[in-house]
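Comments concern the structure below.
A single protein chain has been omitted; all remaining protein chains appear in their positions.
Let's look at chain A:
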Amino acid sequence: MNLKSLLLVGGALLSGTAASAGGFQVTLAGQKNNGMGGVGVGLSLDQAAMFYNPGALAMVRERGVQIGGNVTLARQSFRGQFGSDERTLRNSIVTPFNLYAGFGPAEGKWRLGIAVYTPFGSKLQYASGWEGRYSLTDIDLKSVFVQPTVSYAITDQLSIGGGPVILAYGAVNLQKDISIGNYPDGHVELDGKAEHKVGFNAGVFFKPSDKLSLGVSYRSHIDAHVKDGTVTITNTPTALASSFAATKFDVTLPLPATTSIGVGVMPNDKLTLGFDVNFVQWSRYKTLDFTFDQNLGTSNKSTSKRYYQDALTFRLGGQYKLTDGLTVRAGGSYDNSPVKDGYVTPETPDADRVSGTLGATYSFGKFGVDLSAQYVSIKKRTQTQNELLNNGTSLDRVAGTYKTNIVIPGIGFNYNF
């Protein structure tokens, strides 16, 4: 799904690293965090610290295993500048999941852990016949990241941590129609798997008092690369076979680095508040370049301008322990879109977005159940044909107005030992 991921995807492929969490609005790496606007860098809530700030893992009291899953339900409307019908997506759902296991001596200064998360999976299926079908009809991105993690408490107040971030599985499927003169539309499908890539995630956590904690984390960029993906072209006239001869494609999608800072405030032992800022270096994403083994259209290469800009995300959230068993949460976030005016693509129909979240945990003994729900409103965004022409981006995108809302319920289970 998530659109977020979508966004991330930036365009068309696998997007992001977990990092994306920062720039990408829908951060779904931890079920407790999901209920708190996605904060976590300055907190040591649970094993999901491995994602948000590996430096905080050593400060998480419990060792344990937790698993979470989410359902991303995106609803979008589009109205083209040329052609006035409102278009909606064929509805589809995506189910990002996360899994964490943390180990270590009960009183020791260090912790080991392993994290598996799916920060970017994105799926959008546009309505049949929609105005932008020659740009995109379907996109489906999947990715699974694995992060072995080690964290060490240097003092009672200061801990550090980190680990390699492995793009263990990435798959992309992109489809669009081809306009061929007086013939019925042709169709092209690109399908490929990303090569394994390794980046890293590291953080520092500082808790000067019972009432205050601070964190900084950094997730490196990863260039997701698909080599020898499969090109399937259908319904094109044989007379034009030489123009539609491609069978393989290569593409690289830069997934940007994210730097985050977070503050946690604990006024009493029941209330925890968090505030995070994520800085995502999207400006690395300048163009999306495909290379084909043979011609697709009049060339065996295609370049699509992206020219993203670095973006900030602000998050605020809190939890309150109502009873021994029940904790409730709420939060929100505001994401600045990395996509400039005139550069919006159907793969990433992005705009600034506002999110509101709710969550709750009920625990009984060593077991706990986490519930979360997010509502993401991606602002209405219009780009005109004039903007596309002025940016030289008219050849591969659509003039019109997008509006997207996303609802993401989630559930998690945890067991501490």
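Methods note: a contact is a pair of C-beta atoms (placed from the backbone, for glycine too) under 8 Å apart; a residue touches a chain by one contact, two chains touch by 3 or more; residues count from 1.
Basically, contacts and distances are computed from a predicted model.
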Choices "Stage 0 sporulation protein KC", "DNA polymerase Y family protein", "G-D-S-L family lipolytic protein" or "Outer membrane protein beta-barrel domain-containing protein" - which one is the UniProt name of the chain not shown: "G-D-S-L family lipolytic protein"
Just one of A:Val71, A:Leu214 or A:Val263 touches the chain that is missing; which is it? A:Val71
Which listed residue (A:Ser135, A:Thr149 or A:Asn278) would be found touching the missing chain in the intact complex? A:Ser135
Which parts of chain A are in contact with the chain that was left out? 71, 73, 75-84, 86, 88, 131-136, 176, 179-183, 237, 239-240, 242, 297-298, 326, 346, 360, 362, 369, 371, 373, 375, 380, 385, 388-389, 392-399, 401, 403-407, 409, 411
